[in-house]
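Heads up, one of the protein chains got dropped from this complex, but the rest are sitting where they should.
Per-chain residue numbering starts at 1, and chain names A and B are given in the order in which the chains are listed.
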Amino acid sequence: MAGLVVAVALAYGANAAAQPTSAAPADKAATRAVHSTAIGAQAADARIRLTRVSPAYWRVTFASPPLNIVGPAEVRALVKIVEAIEASKEVKVVVFDSALPESFIAHYDLLKPLKDSTDMEPGPTGMHPVPDMMVRIARLPVVTISSIRGRATGIGSELILATDMRFASREKAILSQWEVGAGLVAGGGPMARLPRLVGRGRAMEILIASDDIDGDIAERYGYVNRALPDAELDGFVDAMARRIASFERSAIVETKKLVNVASLPPDAEMQPGWDAFIASVNRPETQLRLKALVDKGLQQPGEAEKNLGRATANYKP
Amino acid sequence: MAGLVVAVALAYGANAAAQPTSAAPADKAATRAVHSTAIGAQAADARIRLTRVSPAYWRVTFASPPLNIVGPAEVRALVKIVEAIEASKEVKVVVFDSALPESFIAHYDLLKPLKDSTDMEPGPTGMHPVPDMMVRIARLPVVTISSIRGRATGIGSELILATDMRFASREKAILSQWEVGAGLVAGGGPMARLPRLVGRGRAMEILIASDDIDGDIAERYGYVNRALPDAELDGFVDAMARRIASFERSAIVETKKLVNVASLPPDAEMQPGWDAFIASVNRPETQLRLKALVDKGLQQPGEAEKNLGRATANYKP
Partner (left out) sequence: MAGLVVAVALAYGANAAAQPTSAAPADKAATRAVHSTAIGAQAADARIRLTRVSPAYWRVTFASPPLNIVGPAEVRALVKIVEAIEASKEVKVVVFDSALPESFIAHYDLLKPLKDSTDMEPGPTGMHPVPDMMVRIARLPVVTISSIRGRATGIGSELILATDMRFASREKAILSQWEVGAGLVAGGGPMARLPRLVGRGRAMEILIASDDIDGDIAERYGYVNRALPDAELDGFVDAMARRIASFERSAIVETKKLVNVASLPPDAEMQPGWDAFIASVNRPETQLRLKALVDKGLQQPGEAEKNLGRATANYKP
């Protein structure tokens, strides 16, 4: 009954080493944090790569096989990258993409002890590092573009929603906020962002039906700017990034600042989502649901992660 | 000149019994109110049926031939249903649909004495029962889904806008806010809801050009989440409702609460619309327009109701 142990571990801080079904064992996770904070390192095993294509054009690439799971270590690495972007006087545009064709970012790490998440020090906004990071990404004085191939679920969806623009592979992108399907409340701000982006009706569907959304529907809903044929996605985003990188930094910064006034949710809407997420993880009914999902193969390559919307359906307590 | 009598009756409280052209005579209307308050009754003649598919999944079905006209009696019945949903600790999802293939809800009853509407006691929000009901539907601690086949006009459109999600038959749905075309101002909140849902430009078109909108345009505009082939609509909505009904109630409730913060119009925007509606009905020019529409067959099965957008065009005083 490894699954049960795993799921309970998440909530009650049981030793991560007791997680035999985890695809990313505890010792690897430590390594991961070290590698990912090596900002700019182009080493093949860097889990989150920061590439400076030029002083004005940077790329952040998620490269943490097999699923690009994001947990506390990855959040810390991302915060360091956010700080590097904030500190630069030259960068104008940052593209976020994935090195794994099947996964942009699968979702938050549910096999780590929950304490690892709740013990994190608040960020400069005073919020927990997850909502803090999301708010700071949205306010970066550069343009951020998500290039989405594979699954962007949970914190993956929340991250792309924090960036300024989103382009998706029509054939290979899968977006979702799967949390309600797993008995959870989403923690990284989509209740604040999605209704303002796609309208209340479609936001409710994405968040509460919490099913997989393909590239075509994502475009129709305005969840992404456009869905592009998979073969054109990389070229399209790269061309747009180079175009923007050739513009005046001050024009970009001032324009974005005024768009922010008209479109960013108040910071005060962000922390409640995180608090509701933590509360939801601790509910016994949710623990049972998560256990059932882990038994089905959650957080491992395979059918459950591939069709996560289907995996959350038909749960019987 | 029955039409004139009828139209004036609406504004000046003339006895409803003097309405020879009405498709729903006064004695029937009384019956209707009784039936529709029999919540949960599955009697074939219930005008608004509440069906508990399961403790978690309820359906509200408009079944008031020939047009699903909504007047004071239907509002009272709907309020009772809203109260039943508010009181339940088990229900998670409620689907609103129609038993009449041609009509979801045609529009507000314009053949009843206006006094029947204005004399209604305010609801718990302090507003008239129509805006009160719309506000309470939007805040229900369950997910509400409209499944739209046939005409959803005026209060029909306002009701689906108060629900959380909308799915429409691509071939058979007709949505509209027809009020301006009849000299009226819409009373159930669409000026507050539509601009936030579809943007100012498309909201202006829907509200002021006040023409019929088919399923295809409704989807393109974001007026509905999706338009589906008519043959797939019922199955799609039922599957989504069952999916949601299988989720944790607390996750649904808390997620919706946070979406509400980001997307519900302030209650203060609702009552002014109702007041403007009542004022508009009382204008002599509007009475003449309504009379002309009644002469054309308004509120009876036939061409005028089928193509209401056309019926409001080319009015000559």
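We take it that a contact is a pair of C-beta atoms (placed from the backbone, for glycine too) under 8 Å apart; a residue touches a chain by one contact, two chains touch by 3 or more.
Predicted model only: the values in this text are computed from it and were never measured.
Of the candidate positions B:100, B:191 or B:311, contact with the unshown chain belongs to B:191. The chain not shown here is touched by just one of B:84, B:99, B:120 or B:180, and that residue is B:180. Of the candidate positions B:139, B:257 or B:283, contact with the hidden chain is made by B:283. Among A:231, A:251 or A:268, only A:251 touches the chain left out of the display. Contact between subunit A and the absent chain runs through residues 143, 164-166, 196-198, 219, 222, 224-226, 240, 243-244, 246-248, 250-252, 254-256, 258-259, 261-264. Panel shows subunit B; residues 179-181, 183-186, 191-196, 198-205, 207-211, 217, 220-222, 265, 269, 272-273, 276, 280, 283, 285-286, 289, 312-315 of it touch the chain omitted from the view.
As a convention for this text, only the chains that are shown with their structure count from here on.
Chain copies subunit A and subunit B are related through a rotation whose angle, from the C-alpha fit, is 120° to the nearest 5. Separation between the centroids of subunit A and subunit B, computed from CA atoms only, is 39 Å.
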